[in-house]
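With one protein chain held back, the other chains of the complex are shown just where they sit.
Up next is subunit A:
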Amino acid sequence: MRRQLRSRRAPAFPYGYRYRLDDQGEENQNYLADEEEEAAEEAPVMMAPDLEEEEEKEEEEEEKSQGQPIGNAWRQKLQIMVKYLWDPERRMSLAQTGLILFIYFFFYASLAAVITLCMYMLFVTISPCMLTFTERATTPGVMIRPFAHSLNFNFNVSEPDTWQHYVISLNGFLQGYNDSLQEEMNVDCPPGQYFIQDGNEDEDKKACQFKRSFLKNCSGLEDPTFGYSTGQPCILLKMNRIAGFLPELGDPVKVSCKVQRGDENDIRAINYYPESASFDLRYYPYYGKLTHVNYTSPLVAMHFTDVVKNQAVPVQCQLKGKGIINDVINDRFVGRVIFTLNIET
């Protein structure tokens, strides 16, 4: 029956795939007809559902247009429906396709369930406050401010446009260090010793003040241009926060800058603020952002007061202190930072 229908209709629907399907039918019937069940099923799996649907639709349309007797049409419809559900020739049916889709759906659903469960387990096992492994970041990296996507400070003293954005950046950055804000939020803890806060891990921790005024000439309070207008730029150096990092007791991490390559005297003089050029011990340890909410990273400002002008001066600022690594070859930001100053007048 099916074959008849198909051959009758074939010229009207000259779609490539239909012919291919027909060929397969032929193939199955004739030579080598007796291959494995599996093989016969395989090919049609992918294209069966939409094809079958389409076929049925077309069949219906055809019937309407031909206006066959109702009973006959019904019977035909029934046959097609049966075939739609179970096609003995191709041993393939809608039910089966549906089943496959269902199995896939079920499969992915359970996969999703499993991964969700695993993720949940992950969140249960890791502490929200403290890191599980810390060995990937043992020594702090260093960043400088102002930061403008580049470590080259090129500006012309007489053209404010070339340095204005540094000033804005610094001002913005230092907003969090405003004395009033610090006094309000943080405590003034004794210098020269760790600010260790015992208690539960998830208890909120207090933070030490780091006031903008500590930076003196580089605080932007007296000179709102941070020295850029005079060709004496201030550059702030910040150590990356590392949870649990403790510098050596009595030996705070110091900052020291020098010319990286070239004449040592190109810089001539640097003023550090705070004058100790170090990060006070009271700012350590860091307890993580969940509990140590108002933690303020300490800063060291470098004031390049007498840099050689009209020439690129590569400057390397290193952290010095016990346990500080500053000579990793392939990471130029661990324990040190390199930038160039090119101040034109």
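We adopt the following convention: a contact is a pair of C-beta atoms (placed from the backbone, for glycine too) under 8 Å apart; a residue touches a chain by one contact, two chains touch by 3 or more; residues count from 1.
Keep this in mind: contacts and distances are computed from a predicted model.
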Candidate names "lipoyl(octanoyl) transferase", "Sodium/potassium-transporting ATPase subunit alpha", "Protein transport protein SEC23" or "Coatomer subunit zeta"; UniProt protein name, chain not shown: "Sodium/potassium-transporting ATPase subunit alpha"
Candidate in contact with the missing chain, chosen from A:Ala73, A:Cys189, A:Leu221 or A:Leu290: A:Leu290
Hidden-chain contact residue, picked from the options A:Glu203, A:Glu222, A:Glu248 or A:Asp331: A:Asp331
Touching residues on subunit A - with respect to the absent chain: 24, 27, 30-32, 34-36, 38-40, 42-43, 45-46, 104, 107-108, 111, 114-115, 118-119, 122-123, 126, 129-133, 136-137, 140-143, 147, 149-151, 238, 240-243, 286, 288-290, 292, 295, 328, 330-334, 337
